[in-house]
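This report refers to the structure that appears directly beneath it.
With one protein chain removed, the remaining protein chains of the complex are shown where they sit.
We call the chains A, B and C, going by the order they appear; numbering starts again at 1 in every chain.
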Amino acid sequence: MNKLWGKRFQKGPSALAAAFTSGRDVRGTPPADERLIPYDIWGSRAHVVMLARQKIIPRGDARLLIAGLREIGRFSEKGKFKLDPAQEDVHSNVESWLNKKYGPEVSGKLHTARSRNDQVALDMRLYLRECNLEFVSGLSSLIQTLIRLGQKHRETLTPGYTHHQPAQVTTLGHIWVSYASAFSRDVRRFQDWYSRFNENPLGSMTGYGTTFPIDRDLTSRLLGFDRPSESSLDPIQNRWEAEADLGFAVCTMMNHLSSLAQTLILFSTAEFDFLKLDDAHSTGSSMMPQKRNPDPLEVLKAKASVAQGLLVSLLSIGKALFLGYNRDTQWTKYLIMDLVDETRSAAPLLVEILSSVKVHSKQMAERSQKGFIAAPEVVEQIVRAGRISFRQAKGAVERAIRYAEKEGLDRLTLPLLQKASQEEGLRFKVSEAFIRQSQKSDVFISRRAAAGGPSPGALEKNISTFARTLQESKLWLKQKALQQALAQKLLAKMEKTL
Amino acid sequence: MNKLWGKRFQKGPSALAAAFTSGRDVRGTPPADERLIPYDIWGSRAHVVMLARQKIIPRGDARLLIAGLREIGRFSEKGKFKLDPAQEDVHSNVESWLNKKYGPEVSGKLHTARSRNDQVALDMRLYLRECNLEFVSGLSSLIQTLIRLGQKHRETLTPGYTHHQPAQVTTLGHIWVSYASAFSRDVRRFQDWYSRFNENPLGSMTGYGTTFPIDRDLTSRLLGFDRPSESSLDPIQNRWEAEADLGFAVCTMMNHLSSLAQTLILFSTAEFDFLKLDDAHSTGSSMMPQKRNPDPLEVLKAKASVAQGLLVSLLSIGKALFLGYNRDTQWTKYLIMDLVDETRSAAPLLVEILSSVKVHSKQMAERSQKGFIAAPEVVEQIVRAGRISFRQAKGAVERAIRYAEKEGLDRLTLPLLQKASQEEGLRFKVSEAFIRQSQKSDVFISRRAAAGGPSPGALEKNISTFARTLQESKLWLKQKALQQALAQKLLAKMEKTL
Amino acid sequence: MNKLWGKRFQKGPSALAAAFTSGRDVRGTPPADERLIPYDIWGSRAHVVMLARQKIIPRGDARLLIAGLREIGRFSEKGKFKLDPAQEDVHSNVESWLNKKYGPEVSGKLHTARSRNDQVALDMRLYLRECNLEFVSGLSSLIQTLIRLGQKHRETLTPGYTHHQPAQVTTLGHIWVSYASAFSRDVRRFQDWYSRFNENPLGSMTGYGTTFPIDRDLTSRLLGFDRPSESSLDPIQNRWEAEADLGFAVCTMMNHLSSLAQTLILFSTAEFDFLKLDDAHSTGSSMMPQKRNPDPLEVLKAKASVAQGLLVSLLSIGKALFLGYNRDTQWTKYLIMDLVDETRSAAPLLVEILSSVKVHSKQMAERSQKGFIAAPEVVEQIVRAGRISFRQAKGAVERAIRYAEKEGLDRLTLPLLQKASQEEGLRFKVSEAFIRQSQKSDVFISRRAAAGGPSPGALEKNISTFARTLQESKLWLKQKALQQALAQKLLAKMEKTL
Partner (left out) sequence: MNKLWGKRFQKGPSALAAAFTSGRDVRGTPPADERLIPYDIWGSRAHVVMLARQKIIPRGDARLLIAGLREIGRFSEKGKFKLDPAQEDVHSNVESWLNKKYGPEVSGKLHTARSRNDQVALDMRLYLRECNLEFVSGLSSLIQTLIRLGQKHRETLTPGYTHHQPAQVTTLGHIWVSYASAFSRDVRRFQDWYSRFNENPLGSMTGYGTTFPIDRDLTSRLLGFDRPSESSLDPIQNRWEAEADLGFAVCTMMNHLSSLAQTLILFSTAEFDFLKLDDAHSTGSSMMPQKRNPDPLEVLKAKASVAQGLLVSLLSIGKALFLGYNRDTQWTKYLIMDLVDETRSAAPLLVEILSSVKVHSKQMAERSQKGFIAAPEVVEQIVRAGRISFRQAKGAVERAIRYAEKEGLDRLTLPLLQKASQEEGLRFKVSEAFIRQSQKSDVFISRRAAAGGPSPGALEKNISTFARTLQESKLWLKQKALQQALAQKLLAKMEKTL
C-alpha cells in the first residue's frame, strides 16, 4: 500500500477495483485503431482468399498478401506492429507495410473491390461483436453470484423500501434475485443485438457495390457472420446504429448496476449499517484518517452517466444524415470504444464486491421490527380474518398509527386499533395475540408465496428459473465462440489451398 | 384553405401532414391517465375475477365490482367517464366511482391484494404494448411502400452520394430499398421489446408480494401476457426500463426516418430538383408568396431530436435508483406518452409522402453523367482489363482528373489518362472506346450484381427478401392481436361464471 | 383529505406540493399559444404604433387595429378569447378575429412589414423573459430562506459527509449556506441570460429584412427591450438558443435543488433520522398504512432528469441547421414551455419544505460524536502541537484507528495512538486530555474560521455577503419590472396620440 491513505486498511484495493476507479488520471487511452488490428487482418485475409477464388486477383499475389497479413498479425500479437501516426489509420498502415515488403504491384491489389467504408464497417462489426460477448459473459457471472447469494440469504430478513422509507419486510435473498431478473433481461438485449448485427458489411464498397464478381457469402462464412448485409448502402449509411444499439444495452445494464451500487452505498453507510464492503473495495482519504469510502460504487454511478452521454452523442450523430456515407459517423468509433472501455468491467466488479461484502444480518433483522413496518400485514390479516374490506381495514390501521405516533409509540396496540376502528365506524374483533401474530415476520414472509414473492418457496422457484436461463446463455456463448473458431479454421484451410 | 399562405396551392395539407406539423400551438395534451382508462378497467376486471376464484373476496361482491367496471368502460368509450382532477389518478377515480355506487364495503375490496405500484405498472405495460404494435404496423406499411417504389425505380438512374458529393451512379430503387433494410431492423427491435416486456407485473404489490393466495398465472392469461414477471420487485424497481427500451426503438426509427427526410429535403431543393413534394406535404409562408416548404419533413427531424431528449430523461430517471419503488419513476409515464404521441404517425406520414412525391427522372439521369461520377468504374475496368493493381490504376485516374479540372474539362480524356499513367510509371493500354464504354451507366449498373448491390437482379433479390420478412411481421401482428382477443374472450367468459 | 392514503396524516399536502407532484395524470397541458396571447397582443400593438408613426399604414387603420387588439386582450384576460384549432396558431387567430371585425382591408395591414418568423420569435422572447424573472424571484426567496436557517442553525452540530460517509463535524447552518452559494450563482446565470437576450427580434422579418421603413428602435422601447437584435438573420436562424440557454440555467438550478432534495431525503430516512418533513410534504401509500414518503422531493429529482432531456432536445434541434429559418425550431417552443412548467415551482416548493422541516438536533449531535469523525482534528492538533509533518501524523492516526476497530472500539485511545506512532517511528507526546480536547466539537468548529468555513464567525460573514447579493438581485428584479412598466405606459400613450 503506497497510497496516501492506506494505513487504515489491511489490504489495498483489488486489481479490478483499482483499475476501475483510477480512471484516466495517470493512464491515457491507446489509439483507437490499435484495437482494430486483429480484426483488420482477419478481414483482409478473408477478402484476399475470396478475391483469389473469384479470380479477381492472381493466386500468386494472393499468397503473398496472405503471408504478409499473417506476419503483421504475428508481429501485432507480440506488440511489434505499431501504428505509424503519419499513416491515417490501421488500413493505411497495413497496406503501407505490405507495400514496403512486396511493392505496389502486389500490395495495390489488396484494396481491389473494397472501400475504406466497408472495411472500417467490417472491423467495427467484428470488434463490437467481441465486446458484446464479453458483456454477456460478465453478466452471466453476476447472475450466477446473485442467485448463489439469493439462495444463501433466502431467510435473511431485511426491511424492503419504497421512497427510501421502510415499506415491508422482505429477505435479502429476494432483493438479490430481483436484480438477477433485471440482468437476465440485459443478457437478452445483448443477444438480440447479436442476432441483428452479426452481418457482414464487407462488399458494400462505398455503399453502391462493385462491378467485380465478389462473393459475399464466402467472406461471411470466413468471418463467422450469419449472412451478408441485405443492402450494400444500409450498413454504410447507418454506421452509428450497431454502435448506438450496443450503447443502449450497456446503458440499461449500467442503470441496473448503478441501482445496485446505490443500494450498496446506502446499506453500507454508518446510518444503515446493513453491509460492510471489503477493504478491497474501500478507499481512504488524503486528509481524513478514519474514512472508508465506497469509491468503486460511486465511480460505477458516474460511469452510468458517462454511458448515457455517449449514447446521446451516437444518436445525435445518426440523426438526419443525408444519403450515403458521411464523415460524421467516424466519431462513432471513438464514442463506442470509450463506452465499452468505461463499462466493460462493471459487472465483474460487482461480482467481486457482492462475493466479499459482509452482511450485518442482526442489524437488518432488528430494523425489520421497527417503524410499523408490519402494518400492511396487520391490514391483510384483518381482511382475511374479518369480512371487512381492504380499504376500510387500511383506514383503521392508518388512523391507529397516527395515534400511536402521537403517543410516541413505535408499534400498534390493541386499544389504539380499537379506538381507530370505532371512529371509522367499523366492527371487527381483534385480539392482542392476533396483532402480535400478524406481525411475526417468519410467518408472513412464508405466506407471501405467489410467483415472484419473497417466501422461501417462491424464491427457490425464481432461482431455478434464472439458473436455467443462465445455463442457456452460457450455451449461447459457447455456440458463438464455436462459430468464430470454425470460421477461422475454414479460413486457414482455404489459405493453404490457394 | 383558410391558411394565411394557401392561395398558391391547389390543395391544402393532408390531414396527417396537418396534424403532424401543427404541434401543440392550438391543441393541448389530454391528461395522461385518460389514455389508461381502458387498460385500468381491463386490469381491474381480471384482478377481480382472480380474487373471486381464489376466494379472496366473495363472489357476490365480485359480480358487483365487475358490473361497475364494465359500466365505467362503456361510459368511457362514449366519452362520458371524465377524470375528476380532485382524485389523484385514474385508479382513484375508478375506485371513487365504485364507492359512490356500491359503498366502501364493496368498492373497498377492489384494491385487495393490489398496490398502486403494480396497478400502474400493469396499465403502462398494456398501453406500451399497444403502442408497440402500432409502430410495427406503421413500419410495415412503410416497408411495403419502399419495396414497391424500389421495384418501380429499379432502373431509374441517380447519383449516389457520399459526403454530400456525387460518388457513384446508382438507382433510385437501390436507395429506397436500402431504407427498407433499416426499417426492417426497426421492426425486429420492436418485436424484441414485445418478447421481453409482454410480462404481467400485477401481483407484485409494492414490490414485496402479498400474503393473499393470488394466482398470477391466471391474471396473465386474462390480460394476454406471456407470463407473470419473474420477480415481484423487479418490475416495480425498474419502472423506466420498458419505457426506455421502447423509447430507444423509437429513436432508432426516427433516426432512419430523419435521414430519409433530410434526403427528401435536399432532393427537393431548387438546386437538386430531383423530387417535388405534393401540395399535400408542402407549406407556404405568411409573408413570401412563392414559398413551397417541406415543413412535415423538417418537423420530422425536430421530432427525432425530441425523441432523443425524452430517452435521455427516461434513462436519467432510471440511474442509481435506490432499492424499491421511488416516485421519480412516475414521470416516465408522461415522458413515454409524449414520445409516442410525437412519433406515432411519422412512419405513416412517410408512406403518404413517398407515395405521392413526383420523381424528376430526367434531371437525375442528367446529373448521373456529371462530375467524373463514373471514374470509379474506369478504374475498375482498367484493373479488370489490364493486370495493373487497383491502387496504381486509381492513382493514374486521380492524376488524370486533376489535369482535366485544370483544363476546365468535365470528363476524362484519353490523352490525359495516358499522360497521367506515364507519369505514374504505369503501362497499360486503353482506348477512347474503352473509356466511353466504362462509363456507360446501364452497363456498369447491371454488373454491380453482388448481394445488396444496385444491379436490377441484385435488387430484385433484396426486394423478395424484404417482402418475405414483411409477410412475417404482418403474421406476427395478427398473432399478437389474436392473443389479446382470446384473453378478452376468456375474461368475459369467466366473468359470466362468477 | 379524500386521498386513498390520508388517514394517517393530520393534514394533506400543501397546494404547492400537490400541484408539483400530481403531474399530468388528471390534468393535461393547455395549447402552447394560449400562453402567448398577451405577448402577441403586446407585440402587435407596438408594431401597429410603429407602422403608423412611420406612415407605413394609415393612422385610421392603425386606430382600428389597436382598438381590436386591446379588445382581444381584455377578452383574453377574462378567458373569453379562445384559440380556434382550425386556425394554425395564435397569430392566425388574432388576424382572423380582426378580419371578422374590420374586414381584410384593415386587418390585412397588420402583417405589413412583419413575418410570422419574427412575430413568433418576439412572442417567445417576451414569454421567456417573464419566465426568467420568475425563476430569479423564486431563487431569491430560497436564498433568503437558506440564510435565515443558516443563521438559526449556525451552531447546530451535524456530521458533514463525503462519499456518503461521515467526514467531519460541521453545522447545519454551514450546509444551508453552502446551498445559498450555489443558488446565488444560478441567479447570476439567469441575469446573464437577460442581458444577452433582452433584445428585440421584431423587424427581422423572414431573416432578410424589409424594404418598408420600419423603426426597430421604437418597437424595442415599446416592448421593454434593451435594443433591437443586431442582425435580422441571427434571431431567426438561432431560434433555439435563448431557449437552450434558459434551459441550461434551469438544469443547473435543478441539479442544485435535486442535490438538496437528495440530502433531505436521506436525512429524513428512518436510518438517519436527522429531519422530519411536515405532513404537508409527505405522502402515504395506497396499500401500506404506515408510510410517510417524501414524494415532492423525489418528483423534484425526476424533474431534474426531465429538464436535462429537454435541454438535449433543444440543443439537438439547434445542431447543424442550414442557413435561415427551418421549421425544426418550432418544436423549441413546446420544449421550453414544458421545461418551464415542470420546474417553475421547484424553488418555491423548497422554500416551503425548508421552512417547515423539523430538525432533530439531538440525533444530529449524537451522530457527530461517532465513528472517529473527529480524527481529522486530532491529526491537525498533533501537527499544530508537535513538530511532526501532516502526512506522518495522519499515518499514525490511521494506524491507531485500524487497531481501535479491531478491538471493537469506537474512539481513539491514548495507548493505541502511542502504539501506532511508535510503529510508524514517530516521536511526539500526546496526553489523554489532549486527545479528548482535540475532539471537542464546539472548540474545533470555532477554529475552522478561514473564509467559507463552518465557524460561526466565518458563517456570519458568508451570510452577510449573500444577504447583500440577495438585495442586489431584488433590486435588479425591480428594475426589470420598471423597464416593462414604462414600456407599457409609453405604448399606451402613443396609442392615444395616433
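One rule holds for everything that comes next: a residue touches a chain if its C-beta (ideal position, glycine included) is under 8 Å from a C-beta of that chain, and two chains touch if they have at least 3 such contacts.
Note that the coordinates shown come from a computational prediction; the quantities given were computed from them, not determined experimentally.
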{"item": "Of C:S44, C:S76 or C:T252, the residue in touch with the unshown chain", "value": "C:T252"}
{"item": "Contacting the left-out chain in the complete assembly, out of B:K394, B:R447 or B:K480", "value": "B:K394"}
{"item": "Identified contact with the non-displayed chain, of C:T29, C:S76, C:N93 or C:S107", "value": "C:S107"}
{"item": "Residue in contact with the excluded chain [from A:I41, A:V90 or A:M494]", "value": "A:V90"}
{"item": "Chain not shown: contacting residue from B:P13, B:P104 or B:P294", "value": "B:P294"}
{"item": "Touching residue (missing chain; options B:R402, B:R427 or B:K489)", "value": "B:R402"}
{"item": "Where the missing chain touches chain B, by residue", "value": "4-10, 162-168, 265-266, 269-272, 283-285, 287-295, 298, 312, 316, 319, 367, 370-373, 375-376, 379, 391, 394-395, 397-399, 401-402, 424"}
{"item": "Those residues of chain C which, in the complete complex, touch the missing chain", "value": "95, 104-113, 117, 160-164, 167-170, 174-175, 177-182, 184-185, 188-189, 192, 196, 203-204, 206-217, 228-234, 236-238, 240-241, 244-245, 248, 251-252, 254-256, 258-259, 261-263, 266, 301, 304-305, 308, 311-312, 315-316, 318-327, 376-377, 380-381, 383-384, 388-392, 444, 447-455, 458, 462, 465-466"}
{"item": "Chain A residues touching the omitted chain (full complex)", "value": "2-4, 21-34, 83-93, 95, 111, 114-117, 205-206, 283, 285-288, 293, 295, 298-299, 301-306, 308-314, 316-317, 326-331, 333-335"}
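By definition in this document, only the chains that are shown with their structure count from here on.
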{"item": "Centroid-based (C-alpha) most distant chain relative to chain B", "value": "C"}
{"item": "Distance from chain C to chain A - Cα centre to Cα centre, in angstrom", "value": "35"}
{"item": "Separation of mean Cα positions, chain B and chain A [Å, integer]", "value": "26"}
{"item": "Residue numbers of chain C (touch at least two other chains)", "value": "4, 283, 285, 287-288, 293, 295, 298, 312, 316"}
